[in-house]
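One protein chain omitted, others in place.
Letters A and B mark the chains as written, and numbering starts fresh at 1 in each.
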Amino acid sequence: MFRRVPRDEAFYGLLGRTAAHTLAAARELPALLGATSDAERKAVAKAIADLEGAGDAATHEVIRSATAAFLTPFDRADLITLARALDNCLDQIELAADLVRLHRLSTFPPRVGRQVDTILRMSELTVEAMPRLRSPESLADFWIEINRLENMGDKAHRKLTVEILEEYATDPITALRLLLVVEALEAAINAFETVADTIEGIAVKES
Amino acid sequence: MFRRVPRDEAFYGLLGRTAAHTLAAARELPALLGATSDAERKAVAKAIADLEGAGDAATHEVIRSATAAFLTPFDRADLITLARALDNCLDQIELAADLVRLHRLSTFPPRVGRQVDTILRMSELTVEAMPRLRSPESLADFWIEINRLENMGDKAHRKLTVEILEEYATDPITALRLLLVVEALEAAINAFETVADTIEGIAVKES
Partner (left out) sequence: MFRRVPRDEAFYGLLGRTAAHTLAAARELPALLGATSDAERKAVAKAIADLEGAGDAATHEVIRSATAAFLTPFDRADLITLARALDNCLDQIELAADLVRLHRLSTFPPRVGRQVDTILRMSELTVEAMPRLRSPESLADFWIEINRLENMGDKAHRKLTVEILEEYATDPITALRLLLVVEALEAAINAFETVADTIEGIAVKES
């Protein structure tokens, strides 16, 4: 009998692939907010949904690999937790995009653009972090910066709820539609924080 | 001194009991949606609340047993996580039911019925899965099907928010009441996915 000895590289590669899909999806968000027709919104939301499907496939491959493998770079349960946390970032981005399309929203308070910028920056940082998972304790700059961005995003989110309810004081249905979208964007921002917290937890355990 | 050696069977039995209560509660949901009077809604919501109480008791017994026992079928922490995840399915069903009663809702978009069907199917699958926890790795069909159903439920939920905000464009208060209910149903669907993910995680760790 031969023991299959997976190369750890495979794990980093798969996590890196999910992170890359997440970044690609985040890069579509400005086009979605700026779209001027249903057809345009539909096309962008479709592109993001395709990326989300690809991210899902990579996540399931990580989890299946963890099952079959005799060796994993770190604790199997942590690896799965991290893979799922990463997957959730793209899930929330896809949800936000789909809500924009389904509710046919074309006008947004300016601060929504800043939430999208935060998601974009978090996606870039996460792509850069994945290959550095070989030494999780070296990622302190990553989890500190993600936490800082999340904090800013959180404060912006609160102000967004005020802006939306003031601007649409006479149109509560549109206010509700926008609140659903900004809640999904906030959930995406929180999802990146969970990734950072998970990595920090792994670093603490491995230290 | 004697070491108490619990029969593993007890754990599966208690988890199975919670799952059975969840299924019984899910089976009440169609009657709740079809109820034509406050009295009828109150009676069904009460039946579901009683089942939720019984489920709670079984869950606490699992957790207490894990404490006292010297042997558990798998990792104690995982067992508790699974018991809590399972408990949460029924909690969310009970919340949805109570919101229907408290907000005295009697009319629902058709898609709500399909969300209820999804919860019912997920409950059946979960009841069937519990005795098979002896070999968690054999439950791949379970967690794959639950994930598929969750995905469908998620897509249906998004469309429901659109339908509700369109249909009640001039009645935002009723729209809000319905949104609270469909959010609880969506939380129930997500809770089943957490059960499936937890079992998949256990299977990976045990493999």
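One rule holds for everything that comes next: a residue touches a chain if its C-beta (ideal position, glycine included) is under 8 Å from a C-beta of that chain, and two chains touch if they have at least 3 such contacts.
It should be emphasised that the depicted structure is a prediction, and the values quoted were computed from it without experimental measurement.
Contact with the chain not shown here comes from a single listed residue; of B:13, B:30 or B:172, that residue is B:172. In the complete assembly, the contact with the undisplayed chain comes from B:103, out of B:103, B:121 or B:205.
Residue B:84 is the one among B:27, B:42 or B:84 that touches the chain not shown.
In the full complex, chain B touches the omitted chain through residues 63, 66-68, 76-77, 80, 84, 95, 98-99, 102-103, 172-173, 176-177, 180. Interface residues of chain A with the unshown chain, by the touch rule above, are 137, 154, 158-159, 161-162, 165, 168-169, 172, 175-176, 179, 197, 200-201, 203-205, 207.
Here is the rule we use: only the chains that are shown with their structure count from here on.
Rounded to a multiple of 5, the Cα-based rotation taking chain A onto chain B is 120 degrees.
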